[in-house]
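After this line comes chain A, so read on.
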Amino acid sequence: MNAAPNDDIILEARGLTKEFKGFVAVKEVNLQVRRGTIHALIGPNGAGKSTVFNLLTKFLTPTRGQILYKGRDITRTKPADIALMGLVRSFQISAVFPHLSVLENVRVALQRPLGTSFHFWKSEATLYDLHDRALELIEAVNLSPWANHLAAELPYGRKRALEIATTLALDPEVMLLDEPLAGMGHEDIEGTAALIKRVAADRTVLMVEHNLSVVAHLSDTITVLRRGEILAEGPYEVVSKNAQVMEAYMGTGHA
Partner candidate 1 sequence: QVSDNVVRIGVLNDRSGIYADLAGEGSAIAARMAAEEFGNKVAGAPIEIIVADHQNKADIAASKAREWVDTGGVDAIADVPNSAAALAVQGITKDKKRIFLMSGPGATALSGAQCSPYGFQWTYDNYAMAAGTGRALVEQGKKKWFFVTADYAFGQSLEEETTKMVKSLGGTVAGAVRHPLGTSDFSSFLLQAQGSGADVIGLANAGGDTVNAVKQAAEFGITQAGQSLAGLLMFISDVHALGLQAAQGLMFTEGFYWDMDDQTREWSKKFEEKSGRKPTMVQAGVYSAVKHYLKSVEAAKTDDSDKVAAKMRELPVEDMFARKGKVAANGRMFHDMYLVQVKTPAESKGAWDYYKIVKTIPADTAFMDPKQSGCTLVK
Partner candidate 2 sequence: MTAHTSAKTPAGGSGRSSAALTVRGSATGTALAAAGFLLVAGLAPYVLYPVFLMKVLCFALFACAFNLLIGYAGLLSFGHAAFFGGAAYIAAHTVKEWGWSPELGLLAATVVAAGLGLVFGLLAIRRQGIYFAMITLALSQMVFFLALQLPFTHGEDGIQAVPRGLLFGLFDLSQPLTMYYTVLAIFVGGFAIIWRTVHSPFGQVLKAIRENEPRAVSLGYRTERYKLLAFVLSASLAGLAGGTKAIVFQLASLTDVTWQMSGEVVLMTLLGGMGTLFGPVVGAALVVTLESYLAATSLPVPVVIGCIFVVCVLLFRRGIIGELLARMPKRGG
């Protein structure tokens, strides 16, 4: 597409628009996510954050606009293929496989690269080699004591943690996290925030998050959406001083 694709920009949206039966949820959004950064998407409810998210991961088809991943146009690519290319998302509402154990949840993600996923004649035992790696990931999100429990039995916050572990299992280049901290207790928030920071070291993260203090602490760049449009963009210090953002999002009383 571009004569000289900017190596720095790993994920890009151009003129992204989504209409739902005449209602424009996302309007002409241009977004650039730089490699190796944590990029946060914030905005009032209904601003279109989740929609942008779904568009980027192809769970929704854009009405107009273009999405580029590593310079390649992925506007027409199927969701599963996006994931194969290293662009992996999490969900706003906890997304685990409730009646699989925690270990199996993670293993499902790990088994894909083996290429045996259609092999219905192979034994499950061929997957046992993955257990060590799975347990490592589970450890990383402090779920080790739960490894043998069904995911359904986990408290809400732990499910979010499991979801992150599963996402990590794919070793994605870009992780898209939709409100990863929502529903977590204080004790988990800090741990998970630290985890995100840690895993972001060698990859790119784009996240939607309401918890401003975390966003402030974690993110390199913040994009503020309002009514489907980008209102402001930049590091926290800049965005948080923007009057419009204060009005639309943080409230006008801001000093």
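Of note:
What we mean here is this: contacts are C-beta pairs under 8 Å (C-beta built on N, C-alpha and C of every residue); 3 or more make two chains touch, one makes a residue touch a chain; residues count from 1.
If you want to know what made the cut, all candidates are chains of the complex that A comes from, given by their letters.
None of these values were measured; they are calculated from a predicted model.
Chain contacts in this complex place chain A in touch with candidate 2, from the set 1 or 2. Across the complex, chain A meets candidate 2 through its residues 57, 59, 78-81, 83-84, 88-91, 95-101, 103-105, 107-109, 111-112, 114, 116-129, 131-132, 134-135, 144-149, 166, 170.
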